[in-house]
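For this depiction, one protein chain was excluded, whereas all remaining protein chains were kept in their positions.
Letters are used for the chains, namely A and B, taken in the order the chains are written, and counting of residues starts over at 1 for each.
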Amino acid sequence: MADTKRSMSVSTRASEAPALTESSAGLLRELVAHLRQNRTQLREEWARRITRAELLTAMTEEEIFAEATAVYDNYVEALETGTFEALQAYSRRLSERIIPRGVETDEVVGIVLLLRDVLARSLFNKYQDNVEKLNRILDSYEPAANRIANTVAVGFVEERERIIRQQQEAIRELSTPVLQVRERLLILPIIGVIDPQRARQLTEQLLRAIRANRAKVVVIDVTGVAAMDSGVANHLVQTVEASRLLGATVIVTGLSPEIAQTLVTIGVDLSEMATVGDLQGGIEEAERLLADRAAPTATPVREIAPESQR
Amino acid sequence: MGEELRLPIAADVDVVEARQQGRALAAVAGFSSGEQTVIAAAISEIARNILMYAKKGEIILGLVQNGDRQGVSVVAIDQGPGIPDIDRAMQYGYSTSHGVGAGLPGAKRLMDEFEVDSVVGRGTTITMKKWRRSI
Partner (left out) sequence: MEVPILRQGQYLIASIQSALTDADLSHLREALIAQVGRSRCRGVIVDVTALDVMDSFAVRTLRDIAHMARLRGAETVIVGIQPDVAFAMVQLGLTLKGVATVLDLEEGLAFLDSRTKATLDTKPKRGRG
């Protein structure tokens, strides 16, 4: 009864490693003690091997040694406790620090495998006279070491993907600036491929800019748009309509003959859309619209006397 | 996950409550404020649909997951007269009551998934979902 309980609790802690028997848990303890005892020497050896293998070249030797120390300690702790959360958290933070410096996935995998190798060699040295014990030690070491390598590598790759997504998002925002050319006039030059998601972002961005800048006229220039399917075209119509709801008139410029033809063929309702051939003409038209409206805007808000509703 | 919010719909204040709860849930699920508004508008339409045709019913809000995609689900259930001609009811601009005919087809446009299950004389269940964009 007591035995089952203990082995269960061990196996839930190291869920993917094979359930540890009493003796292999003892071996693991012995292993951990060995790694603690030789900490200074082993992590120096590891850092040396990293430099020699020309990994982490973006970092200085001091930095490599500092990170190696931290990874080493986390590594030993994971071996000892069978829990990987601390290591996982550390490898995420580590990735956050080193990804912007250009460290690649193969380097991270490389250093973790090196550590595995350094530790395995030191085990060979210690137990070379007792092959049977060496084998048993390695049997309990390897699954844990594999899992540790896996944790660090996956943490790195996940962090890298997250950063890439963030950068894509930032590039997308940058690639569609809403420009204020003069008071109450915005220009939105759209360049490149428009997918539904980008179209939605563009519209949200434009509508917020209309409100923030109190724009009355918006020129959307699509000269840089190569093709437009019905989904994107309908989205453009929606953008025009939503802008009007905020009190802004939209002028679309730069519709290529091909796109114009597509729009007519697929039957997009363009009746509400003001179009002008090129951006320059569009801005001139916008200036005219603004001049027409310039006069009445200066009305002061007078005091409002409440009146009962009924 | 697995949490559900059941909201009775029997008066027009319940429509307001349902869409406000829906917006709050969409915010929890990480939808942008624009998408929250879209979800709230869709809930408003189908909740009003219950009120107009069945007088009372229920809206069930929940979070859903598909792989690593998160979303919200909205289920509208009533034991009303049912919809005799679903295809016609889903046509934009068609309305048997005094609406503008944007109700159901409008809600469908706003959501990613939209399913109507209706039996005349028994009632109607509308299930709709919206998924968060990958970024």
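Everything that follows uses one rule, which is that a contact is a pair of C-beta atoms (placed from the backbone, for glycine too) under 8 Å apart; a residue touches a chain by one contact, two chains touch by 3 or more.
Bear in mind that the values here come from a model prediction, so they are computed numbers and not experimental data.
Engineer: Among A:36, A:165 or A:244, which one is in touch with the chain left out?
Structural biologist: Answer from the full complex: A:244 touches the omitted chain.
Engineer: Based on the whole complex, identify which of A:28, A:108 or A:210 touches the chain you can't see.
Structural biologist: Result: among the candidates, A:210 touches the missing chain.
Engineer: Need a quick check: the contact residues on chain A for the chain that isn't drawn.
Structural biologist: Residues of chain A in contact with the hidden chain: 203-204, 207-208, 210-211, 214, 238, 241-248, 293, 295-299, 301-302, 304-307, 309-310.
Engineer: In the whole complex, what residues of chain B lie against the chain that is missing from view?
Structural biologist: 12-13, 15-16, 19-20, 23, 33-34, 36-38, 40-41, 44-45, 48, 92, 99-100, 102-103, 105-107, 109-110
Heads up, the rule we're going with is that only the chains that are shown with their structure count from here on.
Engineer: Taking each chain's centre as the mean position of its Cα atoms, how many Å separate chain A from chain B?
Structural biologist: 32
Engineer: In the complex of these two chains, what residues of chain B are touching chain A?
Structural biologist: 32, 34, 133, 135
Engineer: So in the complex, the part of chain A that touches chain B is made up of which residues?
Structural biologist: Spelled out, the residues of chain A in touch with chain B are 165, 168-169, 197, 200, 204.
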